[in-house]
Each structure stands twice: as C-alpha cells, then as structure tokens.
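I have a structure here, written as structure tokens, and I will follow up with some questions on it.
After this line comes chain A, so read on.
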Amino acid sequence: MAFASFSEFLAMGGHAPYVWSAWGVTALLLVATVWHARVEQRQLIKGLKRRARRANSLKGNTP
Partner candidate 1 sequence: MSLCLQARKLSCERDDRSLFKGLDLDIRSGEIVRIEGPNGSGKTSLLKILSGQLSDYEGELFWNGAAMKSVREHFLANLLYLGHAPGIKSGLSPLENLAWYQALSGESSEGKGGEEQRLEALEQVGLAGFEDIPAGQLSAGQQRRVALARLTLTPRALWVLDEPFTAIDRHGVAALERQLIEHAQAGGCVLVTTHHELAASTPIRRIALG
Partner candidate 2 sequence: MQETGLQETGSHSSSHSSSSSSLYGADATADVLPVPLLEHKGGLMIAVKATLVRDLTLLLRRRGEVLNPLVFFALVITLFPIAISPDPELLATIAPGLLWVAALLAALLSLDSLFRSDYDDGSLEQLLLAPQPLAALSVAKVAVHWLLTGLPLALMAPLLGIMLALPVGSYAVLALSLALGTASLSLIGAIGAALTVGLARGGVLLSLLVLPLYIPVLIFGAGAVQAAILGDGVSAHLAILGALLAASLMSAPWAIAASLRISING
Partner candidate 3 sequence: MWAFIHKLGSPKWFYGISAKLQPWFWAAAALLLITGSLWGLAFAPADYQQGNSFRIIYVHVPAAFLAQSIFISMAVSGLVFMVWKIKVADMAAAVMAPLGAAMTFVALFSGAVWGVPTWGTWWMWDARLTSMLILLFLYLGVIALRGAFTSRDSASRAASVLAMVGVINIPIIKYSVDWWYTLHQPASFTLTSRPTMPTEMWLPLVIMVLGFYSFFIALTLMRTRSEILRREASKRWVQELVNGQMMKVPAEETR
C-alpha cells in the first residue's frame, strides 16, 4: 500500500484532479461502450422478434 490512509489515497499527493480525471474519463468511456453495445444488441433482437412475429402472423401460425 502506497498510502497511509484513505483520504491520502483520494488526495493522490496533491495530484488528485489529474489522476482521477484521467482514470474517470477512461472508466466512463469503457462503461459507456459496454452499455452502448448492450443497448444496441437488445434493440436489434427486439426488432428481429417484432419482424418475426409479423411474418408469423401473416402466415397465420402465431407461436
């Protein structure tokens, strides 16, 4: 452990704004890409299901 206390850890020896903003932006971007990928996937599958349901009801055999 490089820090004596948690508040020291947060202060980063006076470099807190720099360290935390760099890490924060990185974390934010990583999380955002994952979130975006999930939303994209869900919407796509929703759309595909809607399309399949429409096709099935046209054929007259709704599952």
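Keep in mind that, in the parts below, a contact is a pair of C-beta atoms (placed from the backbone, for glycine too) under 8 Å apart; a residue touches a chain by one contact, two chains touch by 3 or more; residues count from 1.
Picked so that all candidates are chains of the complex that A comes from, given by their letters.
Quick caveat, the model's predicted, so the values are computed rather than measured.
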item	value
Touching candidate - 1, 2 or 3 - for chain A as found in this complex	3
Contact set on chain A toward candidate 3 in their complex	1-3, 9, 12-15, 18-19, 21-23, 25-26, 29-30, 33-34, 37-38, 40-42, 44-45, 48-49, 51-53, 55-56, 63
